[in-house]
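A single protein chain has been omitted; all remaining protein chains appear in their positions.
Take a look at subunit A:
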Amino acid sequence: MCAQCRAPSSRVDWYAAGAPDTLAGRRTARTELAAAATRQLAPLGLRVDAHPGSMTLAVRSATGRTVVVTRLDELADAVRTLTCREIDPLDVP
């Protein structure tokens, strides 16, 4: 990564922008994101929970270490914090 440019960050919560703009729609989108992320991150020993009544997601490691996130881009930061690894989606066995 270039020292001048640093890592690209997201300016808008584009995942939320693509979900229906209703309370039920936002809740469903959050639950589905937690389920999809849990499936994706299982090989790293992580799980993602969406607690009822809260608009946040909890990313947990196998040892119970937890990072609470509110946005999709924060989810990737949490994975790096908990595992010290970057996920490469092209790295498919």
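Here, a residue touches a chain if its C-beta (ideal position, glycine included) is under 8 Å from a C-beta of that chain, and two chains touch if they have at least 3 such contacts; residues count from 1.
FYI, contacts and distances are computed from a predicted model.
The chain not displayed here is annotated in its UniProt record as "GTP-binding protein", chosen from "Sulfate ABC transporter permease subunit CysW", "GTP-binding protein", "phosphoenolpyruvate--glycerone phosphotransferase" or "Phosphoribosylformylglycinamidine synthase subunit PurS".
Counting the whole complex, the residues of subunit A in touch with the unshown chain are 2, 4-5, 7-8, 10-12, 14-15, 17-20, 25, 29, 32-33, 35-37, 40, 72-73, 75-76, 86-90, 92.
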